[in-house]
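Quick one: this structure, given as structure tokens, is what I'll be asking you about.
Only one protein chain is missing from this complex, and each of the others stays in its spot.
The chains carry the letters A, B and C, assigned in the order they are written, with residues numbered from 1 in each.
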Amino acid sequence: MAQEKLISTQEISSHKTPDDCWIVVDNQVWDVTGFLDTHPGGPTIILKYAGRDATRAYSEVHTSGLLKAELAPDQYKGKLDESTIDENWHKQPASENPEAVWGNDKPPLETLINSHDFEHVASRTASKKTWAFYSSAATDLITRDANKSCFNRIWFRPRVLKNVRSVDTKSKILGVDSSIPLFVSPAAMAKLIHQDGECAIARACESRGIMQGVSNNSSYTIEELRDAAPDASFFFQLYVNREREKSAALLRKCSANPNIKAIFVTVDAAWPGKREADERVKADEGLSVPMAPSQAKNDSKGGGLGRVMASFIDPGLTWEDLVWVRKHTHLPVCLKGIMSADDAILAMEAGLDGILLSNHGGRNLDTSPPSIITLLELHKRCPEIFDRMEIYVDSGIRRGTDILKAICLGATAVGMGRSMLFATNYGQAGVEHLIDILRDELETAMRNTGITSLDEAGPHLVHTGDVDHLVPRSPLHPYARKIARGRSPRASKL
Amino acid sequence: MAQEKLISTQEISSHKTPDDCWIVVDNQVWDVTGFLDTHPGGPTIILKYAGRDATRAYSEVHTSGLLKAELAPDQYKGKLDESTIDENWHKQPASENPEAVWGNDKPPLETLINSHDFEHVASRTASKKTWAFYSSAATDLITRDANKSCFNRIWFRPRVLKNVRSVDTKSKILGVDSSIPLFVSPAAMAKLIHQDGECAIARACESRGIMQGVSNNSSYTIEELRDAAPDASFFFQLYVNREREKSAALLRKCSANPNIKAIFVTVDAAWPGKREADERVKADEGLSVPMAPSQAKNDSKGGGLGRVMASFIDPGLTWEDLVWVRKHTHLPVCLKGIMSADDAILAMEAGLDGILLSNHGGRNLDTSPPSIITLLELHKRCPEIFDRMEIYVDSGIRRGTDILKAICLGATAVGMGRSMLFATNYGQAGVEHLIDILRDELETAMRNTGITSLDEAGPHLVHTGDVDHLVPRSPLHPYARKIARGRSPRASKL
Amino acid sequence: MAQEKLISTQEISSHKTPDDCWIVVDNQVWDVTGFLDTHPGGPTIILKYAGRDATRAYSEVHTSGLLKAELAPDQYKGKLDESTIDENWHKQPASENPEAVWGNDKPPLETLINSHDFEHVASRTASKKTWAFYSSAATDLITRDANKSCFNRIWFRPRVLKNVRSVDTKSKILGVDSSIPLFVSPAAMAKLIHQDGECAIARACESRGIMQGVSNNSSYTIEELRDAAPDASFFFQLYVNREREKSAALLRKCSANPNIKAIFVTVDAAWPGKREADERVKADEGLSVPMAPSQAKNDSKGGGLGRVMASFIDPGLTWEDLVWVRKHTHLPVCLKGIMSADDAILAMEAGLDGILLSNHGGRNLDTSPPSIITLLELHKRCPEIFDRMEIYVDSGIRRGTDILKAICLGATAVGMGRSMLFATNYGQAGVEHLIDILRDELETAMRNTGITSLDEAGPHLVHTGDVDHLVPRSPLHPYARKIARGRSPRASKL
Partner (left out) sequence: MAQEKLISTQEISSHKTPDDCWIVVDNQVWDVTGFLDTHPGGPTIILKYAGRDATRAYSEVHTSGLLKAELAPDQYKGKLDESTIDENWHKQPASENPEAVWGNDKPPLETLINSHDFEHVASRTASKKTWAFYSSAATDLITRDANKSCFNRIWFRPRVLKNVRSVDTKSKILGVDSSIPLFVSPAAMAKLIHQDGECAIARACESRGIMQGVSNNSSYTIEELRDAAPDASFFFQLYVNREREKSAALLRKCSANPNIKAIFVTVDAAWPGKREADERVKADEGLSVPMAPSQAKNDSKGGGLGRVMASFIDPGLTWEDLVWVRKHTHLPVCLKGIMSADDAILAMEAGLDGILLSNHGGRNLDTSPPSIITLLELHKRCPEIFDRMEIYVDSGIRRGTDILKAICLGATAVGMGRSMLFATNYGQAGVEHLIDILRDELETAMRNTGITSLDEAGPHLVHTGDVDHLVPRSPLHPYARKIARGRSPRASKL
């Protein structure tokens, strides 16, 4: 093995001709000039990556280790200096239209027939960083996976011989009509996967009649979204800024926007979770968002967009602050991120308009409970809550059957975040196609459980015996209560 | 990579000589004319696929990516235009007898020794579409897999030192003699896997003394089946047509056929399930069946035969319609597709002759309960039902032990659908061989649990502790009852 | 592809010279004469298999499909006619000493350090048929695997700060001293894996001070075993012959043999199980055993030695027959194969001397309960039995910890069958080595749970919470009892 020299991307990029051709494979830099003519696959394919990273193309046809075996040791130039990687490095070869390249990789939209398909295509066609940011979750991914598997462990108790010729999926969320009991959960920076970003989502929601939750870290401002989809209904997801006045201004601006129907204050992200896949990929430091002071950077912990973009959020937020929120908006106020019946009860007592049971898609605290389990906890510990406020659920919903199960267990509607981002890969049409798929799956599930309206959904249609042991039943341990009462601020009526 | 041109199957087919030879591998079209002489395996094997899709043969001997490495870029002609695929494209090379080709692939019948073997052989030798249609199930396949695994989690409590020299598997289904407590569950379009289709099954059932359930979507008419097997006993599975009179006519025709002993009205298919493997493979639009107005077609959702062939079925069927069924037949009437004790009780109260606990092989509603769990639910919630009507079970039965477990838990008989289709791959002899295998497995299981007659089977011979938590025990939740009573039609005495 | 001709082993064997060299790989016959000189690995390795099956050697260095790619189509001669395979075909090349060849493959005995190692080596070095016969179990292998996994799910409750300097594993089985509470479970035809067969086991048991259960289908007679190991103690496992007088004669002969200390009547094999791996491999029809009228043969079901060698066993054996057994022997009589507390109670009431809880290693009825679960059932349902008779356990024991768990739960001793056969692969030394390993593991487990004598073992040292739901607790269902009482013969006091 030749001397292990670090070579910058700038230097590599200068060796890009047939007379002087370097490529990078698995972070190793090779001079392949003399190999161009003897390459069994011909020189063209190699020259396409002259002065560039050829790892992906290489690994599609060759096993690792082959280069080392085929080339002479002195053709090995050194190691890629990863600290010199910049935006240019990841760009497609200049002679190609990047969109066309992606287009080549993405199968036609109509061949995608479920939410998993969108995820699979995104894993192959989104940039490494986008995939890492969207798909990652906290540490060992236990909550992320349980979010889905707990839905799978709830069984239907289907009824037969009902007239299910026509089925009605219409619902209302805080008084706003929704064609199906589904909304887009707020998720940051949709532009990473498609130029139209949240605008594409907004147009799709408008055309399909569902609400869009707009992230405080959206790639587009709420005004831009309204321009894109003038008849859409939104709710705004607020991260409360350490500098309260900035959040107050944002609240006032949202309240003045007639398309915004509610404020969802995020409470499950007191501190950004450790999303390791995200940390492991360097972030583009030029990245920022318009409605928050977030700015991407790479630091000693890694390149985690999820962490860095959240650094303005105030970890000191308490129940008292909700009074302050109410002061700056006339809109309904809901909480996003309730993970226990205890806090659901406090929210009910505090007079909130709704709560979104969510663990942030498993992105913040690993082994926090799956949302559907928290919904079951409400049934066991405070069933009266379903008459007092609207309950929403996100985290883990992938199928129409998941939606129906949540509705059966008392949810007003459910949200989907990641899947919607993956659908944005195809722009507005992608999101519309995903919504259509979910509506069709929901209707099929309703008909095959024997109901034609969501009013008929109820706990009698599901059996939860396989997950009941995961549901906390007891109120807080006395000892714990003492601590909780003594030290934590009390929730006051808003 | 050369320009990505779409090439029609028609064009490809015209390049099929040694002087002009194209082949398709993984949807990529290559000109291999110049490669014929240097191919290490010789030109013959390549020429066999001249102008055709060689993917399967290629992948048996080569790793993917090899072609791209071996051929020059200009030998790549473009991408297969999948929209031009037609029946001819999938045909075997004209110089060969298709049956012989399949015959080469299928191992000799006597080397198949269990139902899994038949499935395995079908997965390799049936056409892609046939395999997709037969094997697919709803969305994430959870119910399909649980159907089998729940049987595996029920343990025997075997007794020893019983005289088991002679064992008697004889049973009666609605008064009809059955050599073993097994029938062929109705399943559509058996001709897809063998020219003789349901006729092969009928002859096998006749020779082996078991009943055949004939699907409304059978490839052959009930008259043709009777001609094929004059001494066979059938029951007819009815999908009630939106146009009632057509179903009435069919009922009258069935009732006049002395070989038909009962009518099974399917109630678990109010709406066709989403079987994604089936949707992903294009259907042959020439396909139709003689006893229903079904006609295959490909639409925006895909090529799902299971969905399209079911489009005539009335999703408005209710308990009242069963009165109408009785008017058009003197035969016993049973329901196929009961998935809850609640509906079993309604069926009992409505005076049905029998119910088949079934979730349609997991093909309609994913996470609907495994049939064997529903059978346990009857034990917990309405044990008197076993004295009032016959109970059958299908979905998930693969072994003689599965049959015995269902009988121990009160079933009169069990049905097998998919396995019988896979056995039809070998025609009548295949179905006979599978029935013989199951009889042998059942006898072995009976002897090794210490019984010699099915009358001795009972719940004392099994332990269900590993699945009891999956069994709903409570009656309907009061809230749910209110809904159910208020909105759903009541079952009236037929 | 050339014409698919079937070629007999006799013809293949005649092409075995450098001038005319055929080999068989994956049942395909190839003429490799012209390839000898160009083979990158040289001609020697090929010539070693001239006229023979080279599949194993070939697959060690080449990927499948390579031959087809390298050779011309006309070098393919046809398919091996498997019906012509005979004993000679499987013999090693004549120029080599078979033992030496095996020796090459088998790692040195001292490198094997647990029972899994012996199984792994046997899987690679025993003949295909021997491996299939020894390792196979009934149908889907559920009981075989649960036998082991249920041991793994029982946890110790270890105690500390006990003086465990010296530990005593001594035990008594029916009054016979045993150096550890372990015996060799009777298993058929040990000669298949080593010329010395059961004689090797006998010598090892003699030298290590444990009992050997001798199978009715042993490769050697009980006299030969006694000659081999004059100081060994045996028990004889009886399969009762349909022709009672033959079994009576065998019983009298055993009773006259002073080394035989007990008779174990097998009751869990009323009918031979369906061991599919065994059926799939052709049996050597010359195979027979000296103490039973068993004779191997291949029939329409396959080549299952386990099935065919058991065909003399009387499936009509009942509790009454045990009276007849007592008449022909003065030795203690135990039952092998109890799988329920119900039959354990009957055995206790019938005055048997001991029972061996066993499901025949999962070889007879799939989903019969793991033996260790049956032991727990005795604790729940008839704890008094442990004061009335000796209880043994086999099926699933692989570790010293497994032995200790069974002893803690009341077993007098445990048996190991398959593992001992795999150890016989190395002859007497192999079995001794395995016994030494298990003794060491048992002593380590005893010390680390804080006990020094088996008298201290008890249920307080284990926690069974992870398997308790698998244990039947109820007595027989009344309905079932009625059937059982009405139809099965009553056990009478012997």
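Assorted remarks:
Basically, contacts are C-beta pairs under 8 Å (C-beta built on N, C-alpha and C of every residue); 3 or more make two chains touch, one makes a residue touch a chain.
Note that the structure is a prediction, hence the values are computed from the model and not measured.
Shown chains touched by the hidden one, complex as a whole: A, C.
Among C:Lys106, C:Lys129, C:Arg275 or C:Arg399, only C:Arg399 touches the chain left out of the display.
For the options A:Pro18, A:Pro315 or A:Pro383, the residue in contact with the chain missing from this view is A:Pro315.
Annotation: of C:Ile85, C:Val164 or C:Ala248, C:Val164 touches the absent chain (contact as defined above). Interface residues of subunit A with the unshown chain, by the touch rule above, are 1, 4, 65-66, 68-73, 139-140, 142, 267-268, 270-274, 276, 279-280, 300-302, 314-319, 321-322, 335, 337-340, 342-343, 346, 364-369, 373, 469-472, 476-477, 479-481, 483-484, 487-489, 491. Listed here are the subunit C residues that touch the chain not shown: 40-42, 44-45, 60-62, 104, 110-111, 113-114, 152, 154-165, 399, 401, 440-441, 443-445, 447-450, 453, 455-456, 458-461, 463, 465-466, 468.
Simple rule for what comes next: only the chains that are shown with their structure count from here on.
Taken chain by chain, the contacts run in an open path, each chain touching the next and the two ends left apart. Its C-alpha atoms superposed on subunit C, subunit B is turned by 90 degrees; the angle is given in steps of 5.
Work out the mean CA point of subunit A and of subunit C, and you get 54 Å between them. Multi-chain contact residues of subunit A, defined as those touching 2 or more other chains: none present.
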